[in-house]
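Only one protein chain is missing; all other protein chains are in place.
Naming follows writing order (A, B, C, D and E), and every chain is counted from residue 1.
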Amino acid sequence: MCLGIPGRIVTVDDTEPRSGTVDFDGLRRPVCLVYTPEAEVGDHVIVHVGFAIALVDEEEAARTLAVLRAMPDAIETELGP
Amino acid sequence: MCLGIPGRIVTVDDTEPRSGTVDFDGLRRPVCLVYTPEAEVGDHVIVHVGFAIALVDEEEAARTLAVLRAMPDAIETELGP
Amino acid sequence: MKHLQEYRDPVLARRLLAELRTTATAPWTIMEVCGGQTHTIVRQGIDRLLPAGMRMIHGPGCPVCVTPLETIDRALAIAARPDVILTSYGDMLRVPGTSGDLLSLKARGADVRVVYTPLDAVRTAAENPGREVVFLAVGFETTAPANAMAVLHAAATGVTNFSALVSQVLVPPAITALMDDPDAQVQAFLAAGHVCAVMGWTEYEPIARAYGVPVVVTGFEPLDLLEGVLMAVRQLEQGRAEVENQYARAVRRSGNTAAQDAIRRVFQVTDRTWRGIGPIPASGLALRPEFARHDAAVRFEVGDLVTRESPDCIAGDVLRGTRLPTDCSAYGRTCTPRTPLGAPMVSSEGTCAAFFNAGRTPEHR
Amino acid sequence: MKHLQEYRDPVLARRLLAELRTTATAPWTIMEVCGGQTHTIVRQGIDRLLPAGMRMIHGPGCPVCVTPLETIDRALAIAARPDVILTSYGDMLRVPGTSGDLLSLKARGADVRVVYTPLDAVRTAAENPGREVVFLAVGFETTAPANAMAVLHAAATGVTNFSALVSQVLVPPAITALMDDPDAQVQAFLAAGHVCAVMGWTEYEPIARAYGVPVVVTGFEPLDLLEGVLMAVRQLEQGRAEVENQYARAVRRSGNTAAQDAIRRVFQVTDRTWRGIGPIPASGLALRPEFARHDAAVRFEVGDLVTRESPDCIAGDVLRGTRLPTDCSAYGRTCTPRTPLGAPMVSSEGTCAAFFNAGRTPEHR
Amino acid sequence: MTSSCPVPHPETERVLLGHGSGGQLMAELLTDVITPELGLTAPLEDAALIGLNQVFSTDSYVVTPRFFPGGDIGSLAVHGTVNDLAMRGARPLALSLAYIVEEGLPLSELRDITRSAAAAARAAGVPIVTGDTKVVGRGAADGLYVTTTGVGMRLRDARPSAAGAEPGDVVLVSGPVGLHGIAILSAREGLGFDADVSSDSRPLNDLVAAMIAAGGADVHALRDPTRGGLAGSLNEIAAASGVCVEVVESAVPVPVPVAAACDLLGLDPWHVANEGCLVAFVAPGSADAVVAAMRALPEGAGTAVVGEVVEGVAGRVLARTLVGSSRVVDVLVGEQLPRIC
Partner (left out) sequence: MTSSCPVPHPETERVLLGHGSGGQLMAELLTDVITPELGLTAPLEDAALIGLNQVFSTDSYVVTPRFFPGGDIGSLAVHGTVNDLAMRGARPLALSLAYIVEEGLPLSELRDITRSAAAAARAAGVPIVTGDTKVVGRGAADGLYVTTTGVGMRLRDARPSAAGAEPGDVVLVSGPVGLHGIAILSAREGLGFDADVSSDSRPLNDLVAAMIAAGGADVHALRDPTRGGLAGSLNEIAAASGVCVEVVESAVPVPVPVAAACDLLGLDPWHVANEGCLVAFVAPGSADAVVAAMRALPEGAGTAVVGEVVEGVAGRVLARTLVGSSRVVDVLVGEQLPRIC
């Protein structure tokens, strides 16, 4: 649970514990990267309370979106209220 | 030297060091009375930085004033500028 | 934002809803466990678009709601000490304790500060060597890695005036407890995406099997939730009860093992009382004894705490999903976000507050 | 106020002035030692009413003026420490040290507080056990009993976080030094009434004898001063050089023995440098070694202090009475009460400030 | 809740930070404590009328930090009061500027802020004619507080009022929302983020003059969504006018970095303060003309039609959500606290 949003790593700093700067579409914040040791500059991570808790899997993301976009179009009037 | 003004003791409190309240014509202030052990309610004392440093001698005060008041009157025009 | 904006697309949302209407043939009852998901559902009005009869039940996944009253009262007692700077996530400041909340205590002179990350609390401690800095470490498995790292970092750097008042909780035992309740109405779960990002989903497989409930690991955006609901409904319609992963872009089956390691180093599993719900065995995390010097519960003696809840509050039933906020006699009357009687009225993703802010009345639930 | 208002009577003042004009046959030069008396003289314009040629010289009796620069700099260094609350009489806050004054330091964050009595400083210490409270204990024999009692009271009640930065000075050695100056122009002294209320006047008898100068113990109100001047002039006219007591209502020959006892218990006589004047043997009081724990000079190591005075300032000559403020090239130009270069421009009874505030210009001295 | 009730009780005896946040607590403070004592009716307007056509408004500014991307406390204090006058359809005539300064503030900073206020006033075409400066001791203020007060004269035909919205009115927003509040947050040390966001702080009197010229009395309601944000202004107008408002979520311009900051911190962009945009309710017949007039000025270039006054519960603001559902748009309770969990 809890608020976590994806951002792109723009710097990885030489600190202990591992940290870096993550860009969220024009907003940058220092983020602790200790739990995403594999994440590099350019990668997207999910950030929660200042920690990257997951590396975004671009392929899975593309697959999910492809599924959604393949869904047949709906007739407006079916939707309510 | 230093500012010291006369006030009338209105209470003597049961404190260590000895203290009381001194009235200065409508203004009252706690004052340390340790240096005027003989001063009692009704007496005038000279107060400096919160301490009574002298008991006013009423007789001497009257004598001084009597001398001043006995002085011959002056002619206004002698005074300048 | 990439990986965010795409999942808010109104056209795709409509397609998903149409698909859901086509798929669902029965009035299924699905619980989203997570408060963050509740927030999206209520704010976007998603539940009001579901096929007739189908219900979303809002689960106990809001740390603000389930943090025990005793912990809140203990935080208040510690924060009242003049030597203490109490730090907390913003969410916790308005949670009612027995005799007030942290915001009121702050107005009365306590030094209470909001932090965005627990590492800020450690930094505050390093910057204020003459004070005791206490961090109110609540939350589910998502916050546990961050809170663990704060303790490890303080210990490693010798910040001895940092301590954590820990009341971490765990999701799977709570789901088990919910399903063991004879009143249980839940037919499928949306598991919380970020909890699973940390823990993976293997813990949910025995639950799905044992109770025959589908579990879909789900993200937080409107399309995530709609797809998660659709995946759960498909399982229900097909008579399956498996763990599926809607949030594949962030969640792997085994979760984040580095984070799990840190949690295990710092915390141990303990029984925990959930506010409104009651004690659940092995449902919480406490600091291991070797971190006692960073354990605020050990360091600060606050005497006996006498906790008392409002007698009107049915938060337990709300959190278990057996009743709605609008069933509560206090809802919207004596209990509002301005004057919360129970925790679910505090945070905007608390079920009662989410209902209230969305203008839900008993007539228009 | 009784014993005050009577001595401000304008009719009696005129009579005294007339009598003085009748009595004085030569342009006598009289020094009032005390800054408080200077204040009355300048504010009431008394010196401008004196018989032609007769002069009042304003002596070194302002503690603000004579407190050594080194003490001010030490106070500034101590006040700059974050653990210290520096307390002082209001007068001392604007006294220029080598690199600023206490008011500026306060604006930069130092905790500097004005007290009316040194006992308030002791109370502040008792109320702030976590802080060091330092009292800047300056002044003449008048403040010494109060400052002594503050130290005694702190010692007796165990207020160990109270200390005094002591720079007490004594009048008789200063008068002696003035008279030993080959430039000495003073023909009679008005001794300071409140100093004598504490110390009596026996110390002045050998001075009057040795230097053949009349000394009149004098009060502070206009009539007191006029009468004191008249008594001094009468002695001068009659060729006498005695100690007389104008201020009989407050001063006895032996002074206040209880106060003298306290001074002796707490302080010991020491050499002291007077600002602007220089070192004068046995002209100061320092704390006795047994009060070292209340001695701020002992308790606070401030390193080497490098003190520097303005090269333009002739404060020494002004305090010795050999030159007037209006003789100073800085007076009213670079040196004003707003931007004092020397201490006599600070306090309103400092000679330079008294001149400036009264609008005295070189032409109209 | 009786006093013997052994339950959590919210603070009711002391002022909370949230009492100043433009939300529900603030409304309560005004309604319960301030206005009854003053004998005022609910202070729903940005500025008061004196006589028929003179307008009078005051605001104190306590923003931290004093310098932020896009402005400072001096320019902000001028814009804020100019805009409150403008929201009543007035041409600002004169401003006063009162400072409360904490001992120790660098004089250079006071000079810079004064210069900025003067420049802002000049740019808005309003003279600062009088002022005041008080100094308080160290620790008795946070550097500098500024209070500006303005007098203005209502433009011909200008009648905008929070109570003036009517059924069918078109709801306009003159520019992107949330910039000011997020710029302030990003400039604060503690939160440690850095955003490509500048405050929108700017004067809106020319924009209002253009709107009145185009729409006259058809400009029914104007409001600058400062404290309490867009949601607060919409709710205030809905309540004062006794109408139901529906806003289309996707039509409200929220800049990308504002959305990102709100996502990150768990804030609602509609609750975030603005200092350079306005909400307008305009009769449908004049809406096109007013929108065209607005878009012709730089400060109105981003004008968006975001909703309309609909049939419905009086005083309620609804949002048509992204997914096509609907929700009630709530007002802030107290301070907007970063929501993290």
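Criterion: a residue touches a chain if its C-beta (ideal position, glycine included) is under 8 Å from a C-beta of that chain, and two chains touch if they have at least 3 such contacts.
Please read all numbers here as calculations on a predicted model, not as lab measurements.
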item: Option touching the unshown chain, where E:G137, E:P167, E:G285 or E:P298 are the choices; value: E:G137
item: Interface residues of subunit C (partner: the chain not displayed); value: 106-109
item: Where the unshown chain meets subunit E, residue by residue; value: 12-21, 26, 29-30, 33-34, 37-40, 43, 45, 47-50, 54, 56-62, 93-94, 96-108, 110-111, 114-115, 117-118, 128-137, 139-142, 145, 147, 149, 151
item: Sites on subunit B contacted by the missing partner chain, in the whole complex; value: 1-3, 5, 24-30, 47, 49, 79, 81
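The working rule: only the chains that are shown with their structure count from here on.
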item: Interchain contact steps from subunit B to subunit C (minimum; 1 if touching); value: 3
item: Intersection of the contact lists for subunit A and subunit E; value: C
item: Per Cα centroids, the chain farthest from subunit D; value: A
item: Farthest-lying chain, centroid of Cα atoms versus that of subunit B; value: A
item: Approximate Å spacing (C-alpha centroids) for the pair subunit A, subunit C; value: 20
item: Mean-CA-position distance for subunit E and subunit D (Å); value: 59
item: Residue numbers of subunit B (touch at least two other chains); value: none
item: Subunit C, residues touching no fewer than two other chains; value: 1, 4, 14, 17, 35-36, 48-49, 62-63, 89, 116, 120, 139-140, 142-143
item: Touch relationships between chains, expressed as pairs; value: A-C, A-E, B-D, C-E, D-E
